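A single structure is presented below for examination.
A single protein chain has been omitted; all remaining protein chains appear in their positions.
The letters A and B name the chains in turn, as written, and every chain counts its residues from 1.
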Amino acid sequence: METLPQQIANALTIGTMYTLVGIGFTLFFGVLGLINFAHGEIYMLGAFAGLAIFWALGDGVPAPVLVIVMFVVAMLICGGAGVVMERLAFKPLRRLPAIITLITSLAMSFVIREGVKELFPDGSNAHRYYAPFGLKALHVGPVTVSYEALILVGITAVLIVALRLFVSSSWMGRAMRATAQDREAALMMGVDVNRTIQAAFFVGSALGACAGVMNGLNYGSVKFDMGWTAAIKGFTSAVIGGLGNVYGAMVGGFVLAFLEVFAVDLVPQGGEYKDVITFAILILALVFRPTGIAGAFGRRRAG
Amino acid sequence: MAEVDYQRRQLLAGTPRSTSRLLAERGAVLLGVAVLYGFILVALSLDSARHFIVFVSVVGVAVPLLGQWRLVQVLRGFGRTALRRHQPLVSFAVLGGAVAVPLVFSGNPYLIHVGTITGVFALMALGLNFALGLAGLLDLGYAAYFAAGAYASALLGTTVGLSFWMTLPLAGIAASVFGLVAAWPSLRVNDRYLALVTLGFGAIVELLARNVRPVTGGTDGVLNIPPPTLGVYSFLDPILVGPLTIPFQASFFYLVLVLLAVAVLATGRLTNSRTGRAWEAIREDQIAASCFGVSLLKLKLMAFMTGSFFAGLAGAVFAHMIGFIHPDNFTFSVSLGVLCMVIAGGAGNVWGVLAGAVFYIVVPERLREFDHLRLLLFGVSLLLLMRFRPQGVFPSLRRRVELAPERPGLVAERERVLGLADFARDGDRATRELAETTAVVEIVGLTKSFGGLLALNDVGVRVARGEILGIIGPNGSGKTTLFNVITGLYRPDCGDIWYGTPRKSLVGRAPHEIAARGVARTFQTLRLFANLTVLENVLVAMTVRLKRGYWPALLRTRGFVREEEQAVEQALEVLSFFGQRLLSMCNEPAASLSYANRRRLEIARVLASEAELVLLDEPAAGMNPAETAELMHDIERIHRLGRTILLIEHDMSLIQGVARRVIALDHGSKIAEGRFEDVAENPLVIEAYLGRRGGARALPR
Partner (left out) sequence: MIRTSCRFGFVVAIATLLALVSVAETQSKACKLATNIVMTGQWASMGIGIYNSFKLAIDQATARGDFKDMKVEIVYGDNAADTAQAVGLATRHGQDPEIVGALCCWISGIGIATHPTYNRYGLPVILAGSNDSRSSRPLHNSKVVFRNSPYDLINMKMAATYIRASKFNRIYLLSDTWPFGRTQVQYLQKFLTEMGHGAAILGYDTITPGEKDFSPILTKIKPLNVDLLYFAGMVVEYALIRQQMLKLGFTVPLMGSGGLFSETYLKIAGPAADGTLATYWGLPLEMYPEGRGLQFERDYKAAGFKDHYETFGPPAYIAGQVFAQAIKRAGCDRQKVLKELQTGEFDTILGPRFRFDENGMPEFKAIAVYRAEQGQWKMIDVTDPQATRFEKTR
């Protein structure tokens, strides 16, 4: 029990990463019905974009500026990449069964991952990332949190609030929700569906890039294959929250993180069985509560 | 009438073909298969990867270009008909070519090895094709069944010492059990999330393989798996045939070939049977399928279990061939790979799936020389394939039910059968007695709400046998909901539905069970099986009437063959209810029909099911007056066959024309009942349609 406060802190940190990637998955699924395997690679691309900035600007620039530039550039690049990906690969296949786009996203993930590996110098190896605070951490009683983690949780909180506002109140956010519910009806109501979908891809990819940079900053290293695990975790978070439901995805990541952390902590040999437990719970959740957590709060559709 | 007879006879007998044409067709088939093999073998034996890419690109560009020549198009049409008509010959030719490969390439064991691995994966792809290609169910954890079979066979072989020939079928069965376990939880509830559940299941199986050391050996894997033996001869010994020494890899190659042949045969037999049609109906439209007697849960589980069986076989062969298995062999990448094979090759089509397997294994193998760009190039090629040919390399050909070729006695038999029950002849059936007081359907106090919306409010009515009951009401009044509740798509909150003699309650029963009781319906929004042919649509509707299912189809028993033939005949008769309109299109996909014909097909399905209680939901929607008049005529003919009909309609002339009795619904409640004239003048009814200030204008007659 003495480890409880620390484990909670751990779970919160881990949860932010999962949530950010999960939101991307849920946006793509909601708006296009698409399970986008390439999203994990966009996350990785964001991290590497940040790395490139770090290499380019590196030492001369004060820490806060460098970090902000890394974030902004990564988000722009990946947002753009997401839009390009949508136009080139997914748009032509919109009318076809979802499985085709799934395979396409898979192929796309190959291309991005191998592309980064080829284009970056020593691409197949892991790289040291910018660590503004080094090994220093904040100690509050029994809890130790690294400074990066604090800042990142803060940024994530801001992003989530901003996203929530965007989705619920802004014109584009409403358009996205409408398109998610019924694309044809949205079209008939005057929503520019194409632009909405592109916006969804931009936002989702930008968030993924954000998570990638955060991951690099917090853990100090990136590698070209980091996208895969992140994708699985993000996807699971989105499912837990209810695929297609942005509010759910915000919560889903934290739920997954808490599940994992406490599986490790409480179960003997927890590290070994953590993933089995997590997947088993996921399956049970899907079977008994397929609409995810958000569904639990009474969002059943009539008729 | 005579003309219709002649044309139907033509359809059934098939166009006559001369011997020379037959020979030409057969020759075309053999040539086509030879060219295909040539292509693959040339691609494999090109020395450098650069040449390979150039070769494939040239062919890939040349073929569509050539295809624009008239001559080529004519040849292609000829080739297609030939392929279609001589399916057994195609299989034989492909098989023959495959058998020859190790003999021809006895100096190149590597090629045979790659061929065997391709075969193992092709076997898995064929297995996945059942659930994914035929039934449209997305399974993302397929590697789990592969693992189950591999471990089962390996462990039984190493610890208990069972011979491979025993562990092979056991591996298949073990994998089937895993398939059942994987599918069961999610199918019970909602298969939108089937993909995710199977994904999780696959991950769990891999993790368990890694962690449960006492059973699976954990990350140590299973070592020293014994090769199969035939008497004295072990599969690791080279084969000596006269002067020729064939490398040992060929033994595994032939083993896999045999298993592939079994899989292809099983696929073919199941596809052209009640089971296969039910699977495809599920893929096209689950709700319609279930309303025509297809038990969704049972059929989906069967698809999973059949598919996973083959994965288990593949796993066993893999284990005994490599001699060492390890959890890394069963990762999610494997599941994705098999998925790619099925989709890129052409889901649902056996040859497509095989082509997909070849593509997936051979291409990266061939691109080896490109160093680290291999996976990148593979990703790019897959992208291009999905972009420009998403239906796959060999898309599922419009499967046409092979209208039986001429066989002497059968023609006479057919004539006799056709003569007896001829729907094209009008008005020869005796009219059933309507004056029966025993109701066949009794609906009592039916109530159904969705969230806050009360869709049905204490609705009750009794319908006499052989009656036509009209149901009218403005949009949203609950008419279709009523049908949905009767057919079991929704469960009412309270109330009951009694049907049949002896009376039984329909409430709480699944749609397919209700269909089996003799209830069938059409849908307000058409729910045809779009990619199935007209004939197949009708055959699916006959699911409840057919007795012989999975095993008779697989074993192709005489009873099954006879039943299938009869089913086709009956289906054609049902189609002839509408004269030539549907009959002439019987081999076209339902999606290509005109709107009016689609509505007719919906009715044809209902007829084919021989349901006693027929629910027609706005059959005249979108029809012009001439078509509506014809429809009225058709409904009367159905009536004369003795069916009880519930008819939802907005077209009052149609209602008036056929329905003796009418009920009116508004906001879920029954507001009127009686003869049409009475109901039409009922002020409540007028108000419901026209609003409070609509005045006393009666509904048009």
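Simple rule for what comes next: contacts are C-beta pairs under 8 Å (C-beta built on N, C-alpha and C of every residue); 3 or more make two chains touch, one makes a residue touch a chain.
Note that the structure is a prediction, hence the values are computed from the model and not measured.
Trainee: Taking the whole complex into account, name the chains on display that the unshown chain touches.
Mentor: Taking every chain of the complex into account, the missing one touches A, B.
Trainee: Of B:300, B:326 or B:448, which sits in contact with the chain we cannot see?
Mentor: Considering the complete complex, B:326 is the one touching the chain left out.
Trainee: Can you tell me which of B:219, B:505, B:557 or B:592 touches the chain that was removed from the display?
Mentor: Here the residue in touch with the unshown chain is B:219.
Trainee: Can you work out which residue in B:23, B:61 or B:494 touches the chain that's missing from view?
Mentor: B:61
Trainee: Can you list where chain A touches the absent chain?
Mentor: Residues touching the hidden chain, for chain A, are 2-3, 6-7, 10-11, 13-14, 17, 114, 117, 121-122, 124-128, 131, 134-135, 137, 139, 144, 146, 215, 218-221, 223, 225-226, 228-229, 260-261, 264-265, 269-272, 274-275.
Trainee: If the hidden chain were put back, which residues of chain B would touch it?
Mentor: 46-48, 51, 54-55, 58, 61-62, 65-66, 68-69, 107-110, 113-114, 117, 210-211, 218-221, 223, 249, 318, 322-326, 328-329, 364-365, 368-369, 371-372, 374-375
What we mean here is this: only the chains that are shown with their structure count from here on.
Trainee: Using the touch rule from the top, collect the residues of chain B that touch chain A in their complex.
Mentor: Per the touch definition, chain B meets chain A at residues 132, 138, 185-186, 188-190, 192-193, 195-197, 200-201, 203-204, 207-208, 211, 336, 339-340, 343-344, 347, 372-373, 375-376, 378-380, 382-383, 386-387, 390, 450-453, 455.
Trainee: Under the touch definition given earlier, write down the residues of chain A that touch chain B in their complex.
Mentor: 35, 89, 92-93, 96, 99-100, 103-104, 106-111, 114-115, 117-118, 124, 232, 239, 243, 272-273, 275-276, 279-280, 282-284, 286-288, 290, 300, 302-303
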